[in-house]
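Only one protein chain is missing from this complex, and each of the others stays in its spot.
Chain IDs A and B follow the sequence of writing; residue 1 opens each chain.
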Amino acid sequence: MSRRERQNLGSARSSDPPSVATPVPMAVAQPRPGVVTVTLHVNGVDRSLTIEPWITLLDAFREHLGLTGPKKGCDRGQCGACTVLLDGRRVTSCLALAVAHQDAQITTTEGLGTQENLHPLQQAFIAHDAFQCGYCTPGQICSAVGMLCEAQAGWPSAVSLDLTANQVTLDADEIRERMSGNLCRCAAYANIVPAIQEVAS
Amino acid sequence: MSLTTRAIGMPLDRADGPAKVTGAAMYAYEHAVERAAYVFPVQSTIAKGRIVAIDASAAKAVPGVLSVLSHENAPRLAPVPPPFPGFPPDEDLALFQSAVVAYDGQFVAAVVAETPEAARYAAGLVVIRYAEKPPDVELDANRADLYKPAKVGGGYETDTMSGDVEAALASAAVALDHTYTTPAYHNNPLKPHTTVAVWRDDGVTLYNSDQGPHAIRDTVARLFCLPLEQVRVIAPFVGGAFGSKALPHPPAILAVMAARVTRRPVKLALTREQMFAVAGYRPPTIQRLRLGAGGDGRLTAIAHDVVEQTATITEYAEQAAVATRMVYAAPNRRTTHRLARLDLPVPSWMRAPGECPGMFALESAMDELAIAGHLDPIELRVRNEPAVDPETGLPFSSRGLVACLREGARRFGWAPRDPTPRTRQDGRWLVGDGVLGVGDRRGGAKAPRPPARRIRWRHPTRRP
Partner (left out) sequence: MNPFRYEPASDAATAVALLARAPNAAFLGGGTSLVDRMKIGVATPDPLVDVSRLPFNQIERLPDGGIRIGAAVRNSDLAADRTIRERVPVLAQALLAGASGQLRNLATTGGNLLQRTRCLYFQDLTKPCNKRTPGAGCSARDGYNRNLAILSTSEACIASHPSDLAVALAALDAVVHVQGPKGEQTISLGDFYRRPGDEPWRDTVLEHGDLITAVEVPPLAYATHSHHRKVRDRASFAFALVSVAAALDVADGIVRDARIALGGVAPVPWRASKAEVALRGAPATEETFARAADAELADAQPLPGNAFKVPLARRVIVRTLLDLTEGYQ
């Protein structure tokens, strides 16, 4: 069945729930069996890939796009080393299938800043010595960027005293809870928290 | 002559900081090579037995598969060399050299393919039939087959004995007899083990996740019968190790072998799950600690008996009781180490030297003794400070434990308090106190020269 045929399917039901009528960009199935062409906007650059559906975003970055900033620590969404920003939100890229994110705006740690022009969080991590081996670091920084946006938007966390407060105060407990999806085996947590706190304030 | 201090004691930023925070730092797996192939191991699902048959037909039918390796077709390797002089060879590195299975999770086959996904998927299709034997995996201090290793880690004597420990314990004013256990510790650095192996006419180059390239270089050279200068190891940013990347392990050997057989550069990355079987770990311990003291808290007897596990194919003995030999004075002393050979993965280095689990047991026992003898735990330790090394009689070149304890007590605001457990609370937390001194003796690890008597001590630590 072609894409056009699929789009013409579907019955009109008068009792459909209200829905958001945004057009859904979809990856295009290719004639060659198995592969799909998908376009991702990565660090401001359009990248087109023709890949199998089972390639995760993480492997797309590392094996197909030459971006080794996002790291593979567990490949199961449990360590956070693969964290990137996907349409502005932090996600574990190891569990996201690349073909399922046609047209997504993606920022990896390489897109946050360069060695000549560091992002404030990257600078803070250096200033506070918030890493040792550095393998969790790109994921920590992307996660922190996403986390700060969430806090800015007033999202509560599991340790927030007032679930309904409009504003979030990012004390150390809040930062630790919100960053709990990022593991650091070198145990640089004691410096990661103040690094994030410095940028948060 | 005055000294201009530019680095020592100065708050310097890490030189590799900008590279690490921008994702530019290259770790071993990230080195791009032309025409890379990927290898994924097949692990045994039994703990003990033999491989009877391997059916790789479904695996080979997966598009992109280049080769399926196993003991049936692997190149012959030379005998496994020791990683360093004086160390036992790790027979786990004799990859695919026999049909014997020594532990659950051992590499028994591997698939090399054009993509990592194809290699992993095909590896799951390899069917292996085993002749299984009942495995022996329970560590128990009462096993009849515990044996005494020739040496323990670091080249130390397995047992030491002086005086009459049993008589001293029997007549002690205060005595305790506690058994402590520690579980296996898995290093689990955030970056799993990875190797990129590239063969050329003039030898092989490894980009290896490695704490130091020499051991793996020497091992690869010997196993594959190459002159040392034909093995090149590049060990870039490690991604953490905690001891697991200091000694060679099977994954690196697999990458080198796969590259050799397929004549392609090969990339290998262990999954997190695989890290538990083939990257080493600190073995669990069962430690019996007996202390005897007079009413004044001065120790008359120390007995520290350690039971640990080792693998069947490679011996590993953690030197858990070695620090006990010089921490506290007592005229009657005994330290022993016994091993159980179990059908489990090979233990290996795990950060903190092998004395680490032993110090936990000893210091816990000392705190318990302080309670039993109604003494302050720091005072107890000060009273048992040895003037000379208790076993050798040699003077310490330097020793600062008492100074550390006093200074620590001052800084922590230590004051005598009710030691009864569960009596103090701070908000939602129960609060207790303890003292943990840590010590190890650094003997000369490389023969042959007289061992140096340098003692390093760390601050006592308040246990929350």
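In this text, a contact is a pair of C-beta atoms (placed from the backbone, for glycine too) under 8 Å apart; a residue touches a chain by one contact, two chains touch by 3 or more.
Since we're looking at a predicted model, the values are computed, not measured.
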Residue among A:T83, A:Q122, A:T137 or A:N191 that touches the chain left out of view: A:T83
Write the list of chain A residues that the hidden chain touches. 6-7, 9-11, 17-21, 24, 26-27, 29, 34, 36, 52-54, 56, 75-77, 80, 83, 86, 89-92, 95-97, 99-100, 102, 143, 146-147, 150, 153-158, 163-164, 176-182
Touch rule applied to chain B and the missing chain gives residues 45, 117, 120-121, 124, 273
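Criterion: only the chains that are shown with their structure count from here on.
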Distance-wise, how many Å sit between the C-alpha centres of chain A and chain B, to the nearest whole number? 35
Sort out for me which residues of chain A touch chain B in the complex. 52, 54-55, 59, 62-63, 66-76, 78-79, 81, 108-110, 112-115, 118, 122, 125-127, 129, 131-138, 141, 183-186
Across the complex, what residues on chain B touch chain A? 13-14, 16-27, 30, 32, 116-117, 188-192, 237-242, 269, 271-272
